[in-house]
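One chain of protein is taken out of this complex; the other chains stay put.
Let's look at chain A:
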Amino acid sequence: MGVHPQLNKNGELQHLLTTEGLPAVILRHILDTAESFTGVTERDVKKIPLLRGKSVFNLFFEPSTRTRTTFEIAAKRLSADVINLNMAVSSQTKGETLLDTVDNLSAMHADMFIVRHNQSGAAHLIARHVRPEIHVINAGDGWHAHPTQALLDMFTIRRYKQDFHALRVAIIGDILHSRVARSQIHALTTLGVPEIRVIAPKTLLPAKVERLGVHVYHNMVQGLQDVDVLMMLRLQHERMESAHLPSTEEYFKYYGLTPEKLALARSDAIVMHPGPMNRGVEIDSEVADGTQSVILPQVNFGIAVRMAVMSILAGN
């Protein structure tokens, strides 16, 4: 594998590990394909036979409800057999290495691995290791990447705003610990969004974040001016090893999205959140449940986008 470990020798998607470096044509193909899958949910039979006879293994080394469930639903809608492995309580706690686990599951004729791990690069490691007919999807690795979340966010933006080339997008909150933010920034940039802002306190921004091509704001009043899309992030308590914030109340006061702060953005701005939400910490209930919120549609689109990714990978 060369520069793009996720592409095969024909330049097609072999694994989905990160949105970084993925060509726009592949991103658009995933979004277009997902569009065709949205209708399946409204049918009598909510299944398509594309992955019939294929085995999809959900390897979750980190707790997750929404992502694991939507991957499972997506795989089942494609008629695949889904095997869920809760690795936190499995053989790894008995001392087996990650790659030994993968070898054992490959011997059970796995066709696809969906991997969630707290170590950045875990999905890459597995992708480099497996036989060429096996596909790997990164469902979140450490602080590094969460490509399917970013893709479903792109799908949501396109549904409500159509053209990426005329948008001002703000990503708000704990950028430092967020694999979602990194994947969003890469995808938004590739799809041609001219202005990406990040709004966060200094302690929740990675060093030299402006190198990603984003505009940095530490203040919601300035940062939200004329914004079309607000992408909220969860305050990740479990990843905070040292004191990054005085208190969550303090955080809400300055960075929590209230109706008053939302009013600073464009009147037709949409509010997104990857979940799970901390109401009263990064977002006010009135905004989360308000007319500009597209948080629940995002979850639904996540199924179609994951179906698209799996069906494209399995066909390559």
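The rule is simple: contacts are C-beta pairs under 8 Å (C-beta built on N, C-alpha and C of every residue); 3 or more make two chains touch, one makes a residue touch a chain; residues count from 1.
Simple rule for what comes next: contacts and distances are computed from a predicted model.
A.B. asks: Name the absent chain by its UniProt protein name; which of "Circadian clock protein KaiB", "Error-prone DNA polymerase", "Phosphoribosyl transferase" or "ABC transporter permease" is it?
C.D. replies: "Phosphoribosyl transferase"
A.B. asks: For the chain that's not shown, point to the residue among A:Ile48, A:Ile73 or A:Val299 touching it.
C.D. replies: A:Ile48
A.B. asks: With respect to the chain omitted from the figure, which of A:His4, A:His29 or A:His215 is a touching residue?
C.D. replies: Of these options, the touching residue for the absent chain is A:His29.
A.B. asks: Contacts of chain A with the missing chain: which residues?
C.D. replies: Touching the chain left out of view, chain A contributes residues 12, 29, 32-33, 35-36, 38-39, 43-45, 47-50, 311-312, 315-316.
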